[in-house]
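One structure follows; several queries about it will come next.
For this view, one protein chain was removed and the others were kept in their places.
Read from first to last, the chains carry the letters A and B; within each, the first residue is number 1.
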Amino acid sequence: MKNYILKRVLNLILMLFAVSIIIFLLVRLIPGDPARTLAGEHASLEILETMRKKWGLDKPILEQYLIWLKYAFRGDFGQSILTHESVLKEILQRFPNTFELSVFAMIFASLIGISAGVISAIKRYTIFDYTTMFIALFGVSMPIFWLAIMLVLLFSIKLNLLPTGGRISVYYSIKHITGFYLIDSLITLNFGSFFNVLKHLILPSIALGTIPMAFIARITRSSMLNVINQDYIRTARAKGLPEKTVILKHALKNALIPIITSAGTEFAMLMGGAVLTETIFSWPGLGTYIVQAVNARDYPVIQGAVIFVALIVAIVNLIVDLVYAYIDPRIKY
Amino acid sequence: MEEETLENEELVISESFFGESFRALRKNKSALIGLAIIIILIFVAIFAHLISPYSPIKQDLYNNLKPGFWAGNFKNFLGTDEFGRDLLSRIIYGARVSLSVGVIAVIIGIFLGSLIGIFSGFYGGTLDNILMRITDIMFALPSILLAIVIVSVLGRGLSKAMIAIGITYSPQIARVVRSETIMVKNTEFIEAAKAIGAPKLRILRVHVLPNVLSVIIVYTTLSIGSAILDAAALGFLGLGAQPPTAEWGAMLANSNHYITGGYWWVATFPGIAILISVLGFNLFGDGLRDAIDPRLRKKM
Partner (left out) sequence: MKRILLLTVVAVLLVSLFYGCTPKASQPVTLVFAKAGDAVELDPADVTDGESVTVMNNIFEGLVRYKPGTTEIEPWLATSWDVSSDGLSWTFHLRQGVKFHDGTPFNADAVVFSYERQRDPEHPFHKYGKWEYWGYCFSEIAKTEKVDDYTVKITLSRPFAPFISTMAMFTVNVVSPTNCEKWGDQWFAHPVGTGPFKFVEWVKGDHITLEKNQDYWGEKAKIDKLIFKVVPDASQRYLALQKGEVQGIEFPNPDDLSKIEQDPNLAILSQPGVNVGYLAMNVGEDTPGFQKPFGDVRVRQAINYAINKKAIVDQLYKGTAVVAKNPIPPTLWGYNDAIQDYEYNPTKAKELLKEAGYPDGFKTQLWAMPVSRPYMFDPQKIATAIQADLKAVGIDAEIVSYDWGTYLQKTENGEHPMALLGWTADYADPDNFLYVLLDSDSATVGSAGNIAFYRNPEVHKLNMESQKETDQAKRIELYKQVQQIVHDDAPWVTLAHAKQILVFSKKVQGFVLYPTGDYHFESVTISQ
C-alpha cells in the first residue's frame, strides 16, 4: 500500500510538471512579444523591462521555464494584468467558492442519482425504470447553461423564490476566515448570512449537479443489477432477511465501489469545469476567473489557474483511487 | 488492465458481423428513435435553404422580439429575436452549423486520437510512454476548460472552436484505440503476418485498422453529441461562432436579458434544439454500442 501511494504521488508530480511545461509553451506560442503578452497592452516600458528581467524573457526558452518554475515553487505565478493582484492570491480567494459549489452539486447528484439508480435496478423494466433512465439520458444530453437559464426563469423570475445569481446578497457581510462562506458564517454565528448563502447555492448546485447525477444514476443501476444477481444476495434472500436489509446492507454496499470511483472523477471535473454554471450565476469562482482571463487575454492568470485546476483534479483523483484501493480488497498494488 | 484476454471469435470480423449488429439495432426502439432524430437533423441541415421560411441573418428591427404561434403570429412561427430575425429560420440553419461542427470536431479528434492510439499501441515502448503521458495531461483538465484554453491561444471563431474540441477529444479516442490495437496486435493472425515478413505499416493498415474501426464508429456517434454540446458552450461564452452566424449556443448568449424582459422564446427554443439533437446522437450511440460490441459497455 505504501509503495502504491508513493508511486501515485510521484506520478502526480511528474504529471504536474508536464502540464506546466505544456501550458508554459502554449502561452509562449501566442504571437508577439511575451513580455507584452504577460504585462498587458497598457504596460509602460519600465514595467516591460522589469518583467523581462524578472522572468528572464531574453534568455533561452529552457532557462525561462526554469526561472518560471523557481517562482512557481514559491507560489509566485506572477501578477494579473487586469487587477495587478498576485495570481495565487486571487486563485486562493476564489477556490473556496468553487469548492463549496462543487460539494453541494455532488451531494445533490449523489443523493438523487444513487436513490434513483437503486430503485431503477430493483424495479427493473418498470415504468419507473424507463422514466428514470430516460431522464438520466436527458441529463447528459442537456446543455447545462440552458438548464441553468430555465431554472432561473422558473424559480427566480416566475416563482421569485431563489436569487438569480451571486454568492451572497450585498447587504449581508461575512467575515472572511476560511473563505468558505458557509463555514465562516456559521463560526461567527451569523445565521442570516448562512441561510442567505445557502439560498444562493441551491440553483447553481442543481444546474451543476445534473450531469453527474445522470451518470451516477446510470452507473448505480448497472452496478446494482450486477450485484443483485450474485450468489450471496440470493443466499441472503434465502436466509429470509427482509428485502430492505438485503438491498441496502448487502447489495448497495458492494455496488458502491464503481459508484464512488465515477462520482470521484465527476467531482474532480466539476472543480474546474464549473465554467458555464458559474458564468450564468455570476459565481465568483475559478471558472468565471478563467473565462474573464481568456476574454481579457490575462495570460498570467490563465497559466496559473489552469495549473491550479490540474493540481486539484489530480489530487482528487488520487484520493479517489486510494479510497478505492482501500475499500476494494481485490485490488493488488 | 486493458490487456484482458478475449476469445478469438470476438476479434474476427466476419461478413455477418455488421448484419448481426444491424439486426440487434433494429430491435432497439430507443436507438431507432435516435436514428430518426439524426436523419431528420441531417435532412434539415442539408436542405436548410429550402425549408427555412426566411434568411437566418435577415434583419428587421421594427419586427424584433415578437412572440410566435402561441400569440397568433404564424409569419414567424417561433417568434423573432432582438434583431427581428426569424427564430425558426435561425434554428433550422443552426442545425447545419451544429451538425457540421460536431462532425468535423469529432473527425479531427478521431484522426488525431487514432493516429496516437495506433502508433502508441503498435510500436509500444518509449513512444507509447510519451504519447500516453500526453493524453494523461489532457485528462487532467476538464474538456471544456481545455477547449477554452486552446481557443484562447488560437483565437476565437467557429473553425478554431472545432479544432479545440477535436483536440480535447483525441486522448479518449487514443486510449480506446490503443488498447484495441494492443489486443489485435497480440493475436495470432498478426503474429502470422509478422512471421511471413510483412512490413509493419502494412500490417497496421491491413490488419489492425479494420479491427479498431468498430470501436471508432461507436465512439464517433457518442462523441458527436457531446461535441455539439461543447461547441454550443463555446458559442455561449462568445468564443465559438461569431455573429451573425446562426449557432444554437451563441443564440443563447444573451438569455439573461431575454428572460428578465419576458422574451422567453428566444432563450428556450435554441436550447430545445440542442437537447433534441444531442439526445438523438446519445440514443443512437447507446444502441449502436450495445449492438456492435457488448463488451465495450464496460469501457465507455
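Here, contacts are C-beta pairs under 8 Å (C-beta built on N, C-alpha and C of every residue); 3 or more make two chains touch, one makes a residue touch a chain.
Only a predicted model underlies this, so the values are computations on that prediction, with no experimental measurement involved.
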### Query
Quick one: which shown chains sit in contact with the chain that's not drawn?
A, B
#### Entry: Options B:Ile37, B:Leu87, B:Ile259 or B:Ile292, residue touching the unrepresented chain
B:Ile259
#### Entry: Which residue of A:Leu88, A:Leu198 or A:Leu241 touches the chain not shown here
A:Leu198
#### Entry: On subunit B, residues whose C-beta touches the chain left out of the figure
57-59, 61-62, 64-65, 82-84, 242-244, 254, 256-257, 259-263
### Summary
Touching the unshown chain, subunit A contributes residues 40-42, 44, 46, 82-83, 85, 156-157, 161-166, 169-172, 191-192, 195-196, 198-199, 202, 282, 284, 295-297
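Here is the rule we go by: only the chains that are shown with their structure count from here on.
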### Task
Provide the C-alpha centroid distance between subunit A and subunit B, rounded to the nearest whole angstrom.
24
### Of subunit B, residues touching subunit A in the complex
133-134, 136-137, 140-145, 148-153, 225, 229, 232-233, 236-239, 249, 252, 255-256, 259-260, 264, 267-268, 270-271, 274-275, 278-279, 282-283, 286
### Query
Given the complex with subunit B, which residues does subunit A contribute to the contact?
14-15, 18-19, 22-23, 26-27, 29-30, 137-138, 140-143, 145-146, 149-150, 152-153, 157, 164, 269-270, 272-273, 275-276, 279-280, 287, 290-291, 294-295, 297, 302, 306, 309-310, 313-314
